[in-house]
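Just one protein chain is left out here, and the rest sit where they should.
Letters are used for the chains, namely A and B, taken in the order the chains are written, and counting of residues starts over at 1 for each.
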Amino acid sequence: MLRFIGKRLMMGVLVLIGTSMLIFVIARVVPGDVAMIALGARATESAREALREELHLNDPLPVQYVIWLGNVLQGDFGNSFITRRPVADDVRQFFPATLELVFMSGVFIVLGAFSLGMLAGKYKNTWVDGLIRVLSYVGIAFPAFVVGIVLLLIFGHNFQIMPILGRISPGVAPPTHITGFFVLDGILTGNFAAAGNAFLHLLLPSFALALGPLVQSARILRSSLVDNSNKEYMSVSTAAGLPPSLLTRKYLLKPSAGPTITVMGLDFSALLGQAFLVERIFNWPGLSRYGINAMLNKDLNAISAVVLIIGITFFLVNFIVDIIIVFIDPRMRIGRESV
Amino acid sequence: MEQQTKAMLSIEDLMIWYKTYRGYAKVVDGISLEVFPGEKVGLVGESGCGKTTTMKAIMQTLPADIIHVPQGEIWFEGQNVLTMTKEQLLKMRRTGVSMISQSPLSALNPVFTVGEQLMDIIKYSGQYSKANKKEMREVALEAISSVMLPDPERIMNSHPHQLSGGMRQRICIAAALVTPKHLLIADEPCSALDVTIQDQIHRMLRVLVEEKQRALVMITHSLGVARELVDRIFIMYGGTIVESCYISDLFSNPSHPYTVGLLECVPRLTGGGLSTGIYGYVPDYINPPKGCRFCPRCSKAMDICREQKPSPVEIAPGHHVACFLYGDRAQEKEAQNKTDYKAHGEGG
Partner (left out) sequence: MIGVTQEATAIAKKKGWLSPSTKENFRIYKYKFTRNRLSVFGLALVAISLFFAFFALQIVPFPEHIGAFVDHANANNPPSAVHWFGTDNVGRDVFSRVIYCFRGALLMSIVVLAISVPVGTVLGLIAGYNHGRPVDTVIMRITDVFLSIPALILALSIASILTPNMMNSMLAVTIMWWPWYTRLVYTQSSSVAKEYFVRNAELIGASKFHIIIKEILPNCFSPIFTKMALDVGWVLLMGAALSFVGLGEQPPIPAFGQMIADGSRLMPQNWWLTLFPALGIAFMILGFNFLGDGLRDMFDKGGH
């Protein structure tokens, strides 16, 4: 088990080094004249030359990469071309908001997928199953940003029962900074009003993000449950006289959970991507909104920071997913250890 | 002899159909059989002739959504399995019948340890107090050693994929025997085992049946195994029972052409070259032959065989054959040979 974790971490670090090269290529090589993009066409040639010196743009590419990576490893992503602030400061400010949003989506996905998937599996080929299937088609057909707009419309404009924009209402002071998660900070500092308000703000955007992966994983779970219920070991356990509830809860669910959790981990990639659009719609002050603004303004330093951090997050989530799966399904140990 | 005792298991004219894309596959086509307490019964036939399907129907573990039972009854200890309530079914599975699966590689749940699976079976058999974990563990360990597996402690903590096929098969046997049941269905329990272990398992099964008036249904390919272990035998072909008799009659007086062919397929240690055997394959179950299902492969087929289904005829006490070669002529034969058969009947 420890060997598996160690191997997996080492592979991850190797891939992340590759990822950093890719990001470097995107942020330094593809754009052409970085100084031109950073300072605009109206800047003087001497100002551009000064920036080139500062960013070591006149050195050969490998040297540039090593210097860039060295700075990144020390947490220095350079200054934003737009705000002129250090990118690292911006990241520190915005990242917790995105993590909070993504974490809440994860809660929705896990709870929703398992309850809907088990319902559909239990009542397969009935109207319950049919309803969940239709829901899953809705989740596939409408991208998260469309779902977000619809939720915004229904709850924000028509019923006005839910706060819709930002992390917290303008009149409410954010809780004292501990973790950067507003809900958690609110609870920790006893500021329950702020926590409650922040929680309500969290619901709609995280649900918009969660819906697609949620229904997708529910479908996967449903089909694994149905597949596995026809396996010989289920027939044997049934014949042994185990009670039906134990059969479903234990003997059927555990072997079926593996594929579902794998898909959840993979869907997480789409979720992080869609967060870029959903944060924009809900005006959520997170890293993704920061990232998309950076992209639209060609703020190269900020883009590379955001992409790298998202890459690391994605790796960590899949690392955790791998460990969970290996715990659930011992067969996977052999397959995954050799990877 | 059996007329006095009540059958433990009796299947009456059972049909089982599977839904397929081309229509219903009529896999079990009206079979009847009886098993009495203290009896060891063999069920022999080629792969895919409906043996396992019939036995799974007794346990009610066939996939309900693709199964159709157009007719028939399955009686176990005075109750019809097909109309049992959930509680009755649970009780039957816990104390009445146990089944050893044919496919050892897929019969154990891959994500739980052997011990956990055995313990659950013991816990829910209702025969041990749930609080007494230690006692239940002892029972599980004992079951593992009873199938000649070394180091039961280690095996308890192993996942199925860490064990060999033969070990898993023995675990399946242990799981079926770990709590006492009245009827034991063994579906080719020894296919992956060495001859020596096979022999020991057979001996164990025999003791289990004989000591407490239990019963055994042994599904097998091998007539040799049947000869060694069972009292009475049912030969199945294409979802029908073509011949049933005491095991000694099978070898002294095989009557159905399929049985004759089957016996000719058994290689003999005494030599004598290869036999002619049986041509062809098991029938297409979706569009089965209209008359006798064996007739496309039968060397003695007559016109009537292609038109009508033969019903079983008793050619001697306890010896039934479903074949038009017998029928009316059987009575004459019976009159001639009455004394011989009587001897066999008593012997079984």
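Structural remarks
Heads up, the rule we're going with is that a residue touches a chain if its C-beta (ideal position, glycine included) is under 8 Å from a C-beta of that chain, and two chains touch if they have at least 3 such contacts.
Given the structure is predicted, the values throughout are model-derived calculations rather than measurements.
Looking at A:H201, A:K231 or A:R280, the residue that reaches the missing chain in the full complex is A:R280.
In the complete complex, the residue from A:M118, A:I310 or A:I328 that touches the missing chain is A:I310. Listed by residue number, the positions of subunit B touching the unshown chain are 18-21, 66, 274, 279-281, 284, 296.
Where subunit A meets the missing chain, the touching residues are 14-16, 18-19, 21-23, 26-27, 30-31, 137, 140-143, 145-146, 149, 152-153, 157-158, 269-270, 272-274, 276-277, 280-281, 291-292, 295-296, 298, 300, 303, 306-307, 310-311, 314-315.
The rule is short, and it goes like this: only the chains that are shown with their structure count from here on.
If you average the Cα atoms of subunit A and of subunit B, the two centres end up 55 Å apart.
Those residues of subunit A lying in contact with subunit B across their complex are 125, 229-233, 235-244, 246, 250-251, 254-255, 258, 328-331, 334. Only residues 56, 59-61, 63, 65, 86, 90-95, 97-99, 101, 103, 106-112, 117, 120-121, 124-125, 159, 161, 172, 175-176 of subunit B touch subunit A when the two sit together in their complex.
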